Structures are given as structure tokens and as C-alpha cells.
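One protein chain is absent from this view; the other protein chains keep their places.
Here is chain A:
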């Protein structure tokens, strides 16, 4: 496509608009022609994938050429509707505005990150899904894995057992 960057995971995870849990639906009305709607078009093209990636449970609907003026509409859990006029704004301004009104602040995001980190202990070993490392041999400075480098004689169970039998 035109800007294949939009389809990389790195770009998607760079989106910083995380909605509060009360936002359920986001509706974007914009026009495919006209300068007023230019910012809205850029917003839909570049920023909506980022937002949807960060908020997979928010329903996003796009409507084209229904009304002469472009706008965003958010439907919250308590029945409230937030109308955001987007006419004559650049796409960065729109994201900043949306982040300010309905996005989680940096402190809450950091708090959540810390909570998530607390759940998993980084010093344990096990399957990749739950732990960082699988075996002590992966760490530099520790005894390397005997699959790649044979252990010295003194550490091998065969030798130790032979010594014991002798003595």
C-alpha cells in the first residue's frame, strides 16, 4: 500500500491514545473531498489503526460523506455522548484533543504497567510463555549448557559416582 509503515507492529504499538474504560463506541464521520476534512482523513488513515490496536474492545465505525462537516462522536457507558468537531484541524491536533478528553493519563498507564509487572516474577525459570528465561545456562557467566559444551569431568555424575565407589 501507500504507507506500509502503518502495518507494522512497531507503528501500531506507538499509538499513545488509550481510552478510559467507559468509552464503548467511537464513530467518525468524514468526507472524502474538501479541505476542511483533510485532517480527519489523515486521522482515519494514520491514527485509527493505532487506536484500535491499543483499544481492541472499542467499536470504531467510519461514515463517509454523510454530513458536510466532519466530526467524531464517542458513546460512553453511562449514556453520555461526546461530540468532537474536527473541521479544519490537523490530524495531530485531533489526537492530542482526544487524548486529553478521553484518554488514560500517563500516570494511570504507568501504574497499570507496574501492576502487570508485579504479577510475574522475573527471577524464575520456565516455559517462555510465563517466564523470561528457561534455564540457568542461558545467562552469561554461568555454566554453559552441556548440549553445546561438555561439562568438565569433576561435574559429571558418572565421574562423581566412580570416585565414590573407589573411596
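Just so we're on the same page, a contact is a pair of C-beta atoms (placed from the backbone, for glycine too) under 8 Å apart; a residue touches a chain by one contact, two chains touch by 3 or more; residues count from 1.
As a working rule, contacts and distances are computed from a predicted model.
In the listed set "Small ribosomal subunit protein uS17m", "Dynein intermediate chain 2, axonemal", "AP complex subunit sigma" or "Transcription factor TGA3 isoform X4", the entry agreeing with the UniProt name of the missing subunit chain is "Small ribosomal subunit protein uS17m". Among A:14, A:65 or A:105, only A:65 touches the chain left out of the display. One chain of the complex is left out; on chain A, the residues touching it are 7-9, 12, 24-25, 27, 31, 33-34, 48-49, 52-53, 56, 59-61, 63, 65-69, 71, 73, 75, 77, 79, 83, 85, 87.
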